[in-house]
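One structure, pasted below without further comment.
Just one protein chain is left out here, and the rest sit where they should.
All chains are identified by letter, namely A and B, in their written order; residue positions are counted from 1 within each chain.
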Amino acid sequence: MTTAEATAREADRIIAARSRTKLMHSAIYLVVLAFVLWSVKTTIVDDTDWARLGSLADVLESISEFVGIDWGLVPNLWEPAIETIMVATLGTLLGVIVCVPAIWFGALNITPYAPITYPLARLMMTLSRSIHEIVWALFFVAAVGLGALAGVLAIAVRSVGFIAKMSAEAIEDLDPKPVEAIRAVGGSDFQVFIYAILPQVLPAMISVIIFEWEINIRRSSVLGLVGAGGLGLVFFRQLNTFNHPGVSTVILAILVLILFGEFVSYYVRKAII
Amino acid sequence: MSILSVKDLKVRYSASGPEILKGVSFEVDADDFFAIIGPSGAGKSTLIRCINRLVEPKSGEITLYGTDVLALNSRGLRKLRRDVGMIFQEFNLVDRMSVMDNVLSGRLGYVGNITALFRLFSKKDISRALSVLDRVGLSDHVDKRADQLSGGQRQRVGIARALMQDPKLLLLDEPTSSLDPKISREVMELIVEIAAEYKMPVLCNIHDVQLAMEFCTKMIGLQDGIKMFDGPTAKMNTKKLDEIYAMEVL
Partner (left out) sequence: MASSATTHRHSQTRRESPREWRRFKFPESLYRWAGVLLGLVFLSYSIIYLNIPLERFFTMFGRVGALITDRYYPPEIDYVTQPEYLASVWETIQMAYLGGMFGMAMAIPLGWFGSYNMTPHRRFVYPLARFVTMSTRSVHETIWAILFVTILGFGMMAGVLALTMFCIGFAGKLFAEEIEAIDMGPVEAIRATGASELSVMVYAVFPQVRVAFTGIGIYTWDVAFRAATVVGFFGAGGMGWYLKRNVLQIETLRVSAILVSIVVLVLIAEGISAWARARVAKAK
């Protein structure tokens, strides 16, 4: 009987503890929810021009305008699609080239002078990653004018951060013995990099580069919106001429392009690794 | 009437793959403690997992307490599973949950989705969990996280979880293979005691023939998906064992 009582008391204690945790969790969720609701009010309820929006039927009608494919547009999509791929590819390649110093400076075990070069490289990587590609494209359009070059540069600069970060991390994790071996035969820093470090991290780097290339197709497909060529420009034109099925067509084309990119990267990855 | 009867059970994992069980039949009575022995890859785990349909057999017949197991829809299957306790070699606890929550999860077959979602277990369930934990000797570890326990203690949590189901049959898939010999013996002793207390039959996959001979009342010997022996433990002998394990020796 006493054991039963003890069990009952223990059960009460556990139930009390569990409801305390539950209460605390609910409090946290309530705060989150309150902030969500408040944000919904300020951003969506107050900021939306409900008169312009009209009724649900109006919204559905304007959505329905996008349904359909403008087959007439399809032949005109080849060129910008190829352009988009090219911009992505050239941008990725240029990014890889720009990456080399960033990787060299940004891996703690090979950086030439850690107190200065390491933070410098980290800053480069962060800047590159933290600024959106549209902003980079705007900047380069201002610098080199409208056209594919601005797109290539924007893609390149935007890619540096991720590739360099992943590669530098791969280098920091590598096996130090071959490095010592090349040092021991009197290799220079550069030779050490080429003969001891690169071979070890190349597979990882290549896979990062392919991954970034895939993402870059997605990016380069919109750079045309700010004047850097490719499918984005066609998209913009369809939108401005209110050819809404054309807009959907361009979006589908982008999807196809990205699928193509995934396909290619799958096979390249399989062939290389 | 036997409690569980399995007839001509055949299993393939894929249409083109090999047949893993090639027509196994046996019967389990109320007070049986069955050991299923056989070399690695014989299909012991497959056999035991067919009984609560973690593996879907290709053909055959399984009857448990008069229910045709293979004919059940998903609702009926859930009801059946809740009556069948299962204990795993790797314990299969949720490491990041407390011992209490792991044990309570044994009640999931009985409670509704809302209760499960918000963990609103009744006082009755919690008291029951406490007494079950007491029974398996873990009353001091109720609030610990599962990954803070030793192997033997973890398997005890696994046993407690199965007992929470109020099972009418216990399935054990090598319950002691991840434990050292001394702890293995303790865990087996506990299981035998509990099976007697709950008056439920047990089906136990086991690698260690020594343990099987010591604790189990009946035995099934499997080799390459075929039943080679079925009878009381007393009738098992070295010659038959050699036959069953012949593949492994070769």
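Criterion: a residue touches a chain if its C-beta (ideal position, glycine included) is under 8 Å from a C-beta of that chain, and two chains touch if they have at least 3 such contacts.
Being a predicted model, the structure only gives us computed values, none of them experimental.
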Q | Identified contact with the non-displayed chain, of B:V6, B:I62, B:V84 or B:M188 | A | B:V84
**Q.** Residue touching the undisplayed chain, where the options are B:S14, B:N113 or B:N237
**A.** B:N113
Q.
Counting contacts across the full complex, list the positions on subunit B that touch the omitted chain.
A. 52, 54, 78-84, 86, 88, 90-97, 101, 105-110, 113, 116-117, 158, 161, 164-165, 171
(Q) Please output the residues of subunit A touching the missing chain, sorted low to high. (A) 32, 35-36, 39-40, 42-44, 47-49, 52-53, 59, 62-63, 66, 82-83, 86-87, 89-90, 93, 126-127, 130-132, 134-135, 138-139, 142-144, 147-149, 152-153, 218-219, 221-222, 225, 229, 235, 239, 244, 247, 251, 254-255, 258-259
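Keep this in mind: only the chains that are shown with their structure count from here on.
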Q | Whole-Å separation of chain centres (CA-atom averages), subunit A against subunit B | A | 48
Q. In the complex of these two chains, what residues of subunit A are touching subunit B?
A. 7-8, 10-12, 14-15, 17-18, 22
Q.
Residue numbers of subunit B touching subunit A in their complex, please.
A. 100, 118-119, 123, 126-127, 130-131, 134, 142-143
